[in-house]
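The complex is shown incomplete by one protein chain, all other protein chains being positioned as in the whole.
For chain A:
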Amino acid sequence: MAGAGGGGNDVQWCFSQVKGAIDDDVAEADIISTVEFNHSGELLATGDKGGRVVIFQQETENKSQSQFRSEYNVYSTFQSHEPEFDYLKSLEIEEKINKIRWLPQKNAAQFLLSTNDKTIKLWKISERDKRPEGYNLKEEDGRYRDAATITTLRVPVFRPMDLMVEASPRRVFANAHTYHINSISVNSDNETYLSADDLRINLWHLEITDRSFNIVDIKPANMEELTEVITAAEFHPHQCNTFVYSSSKGTIRLCDMRASALCDKHSKLFEEPEDPSNRSFFSEIISSISDVKFSHNGRYMMTRDYLSVKIWDLNMENRPVETYQVHEYLRSKLCSLYENDCIFDKFECCWNGNDSVVMTGSYNNFFRMLDRSQRRDVTLEASRESCKPRQVLKPRRVCAGGKRKKDEISVDSLDFNKKILHTAWHPQENIIAVATTNNLYIFQEKVN
């Protein structure tokens, strides 16, 4: 049943769950800022603007019951980051979680990296379902017994207890970034990871917190000459020496750490020449790449800029192999989107398990599934109105202009405050997590 194949129009998506408060008055701290499945898909982590991490766990399937896959329930909640103040620069450091990345599981415990603008933390999430009982020197509540009253000895034993999930910070990687961290990525070697800010990328060892190596530095000698910043970075899924980083100018650089210690010189530069007929005041803004993701097989990478998703073959640098328009109808609205700051929204994108479908978010709580193999795409909506259990999502259509057909929504009616920036796809199954402002929707493939 684990068909990660197909998506788009083959698969029908239906509502599974929604997490988060129902009321429209959204507390700023509850705004979801990142969503990530772990490597098995059993755990789903979200981070919010208030610095909290909430982890959901998929219930173990009961195969004798209905074939509908089981639900995700809250597994652990903890405060990852707190607001800080940099007194030297008189700057407040936001506690908002920018990214969460899971480490592959090595033992019973789970590990994840979470980061805000300045500090990365390694968290250990472990279960405790047994408790030692029968100490000789201590009472059950912890008080020490009077030694004189002890007449016999016994061996303490473990007894089952209610499951308790504990999250503890194991490492804190701080003070390595002058600018705002936008990405973290765990290496396939399971020992190192990278963190990227606007101008630099650092390489860390998971065990060592007081040292990191700077591997990319694009800060110009004179800041007046600054023309681009780093917007995202990711390690290759299999080659531990390779990583990519995207820039605000719409270019992606692939670097090989074997070439030199400092990877300022790229091994490959992926860039598509700009279409001069589309030139506008906002060309630089909409070409800025907001997310870059390798495919699971490591042969392709996907980039997201404001209006489109591009798939690149790592062997071809001069243009993407596929380009998908996410919401081309917004091209004529760029001015208003600039005024209300929406043009700066950073949309993420993700691959499905077998790299045949990609997904990204849009406005009005719409999200788009782009089927690469069948060259088809569909727009779906995450809304409270389609929240009946197993209700199939109906494709949505946006009318760019002219006559609006029935069931279409016109561009001017779109709610630009309802945006889906963060989405995640289960690594093996057709289960997706879609974050609206403060709610997390989980959709599953319709099973007949």
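The rule is short, and it goes like this: a residue touches a chain if its C-beta (ideal position, glycine included) is under 8 Å from a C-beta of that chain, and two chains touch if they have at least 3 such contacts; residues count from 1.
Quick note on the criterion: contacts and distances are computed from a predicted model.
> Given the options "Immediate early response gene 5-like protein", "Cytochrome c oxidase subunit 4", "AP-2 complex subunit alpha" or "Glycoprotein-N-acetylgalactosamine 3-beta-galactosyltransferase 1", which would UniProt use as the protein name of the unshown chain?
"Immediate early response gene 5-like protein"
> For the chain not shown, which residue from A:S90, A:T151 or A:N315 touches it across the whole complex?
Checking each option in A:S90, A:T151 or A:N315, the one touching the absent chain turns out to be A:S90.
> Among A:A108, A:M223 or A:A261, single out the residue that touches the unshown chain.
A:M223
> Quick one: say which of A:T178, A:S260 or A:T323 touches the chain that got left out.
Of the candidates A:T178, A:S260 or A:T323, A:T178 is in touch with the missing chain.
> Thinking of the whole complex, not just what is shown, which of A:H39, A:K333, A:K394 or A:K446 touches the missing chain?
Going through A:H39, A:K333, A:K394 or A:K446 one by one, A:K333 is the residue touching the chain not shown.
> Across the whole complex, list the residues on chain A that are touched by the chain not included here.
88-94, 96, 117, 178-180, 182, 198-199, 219, 222-229, 231, 248-249, 277-285, 288, 331-335, 338-339, 341, 344
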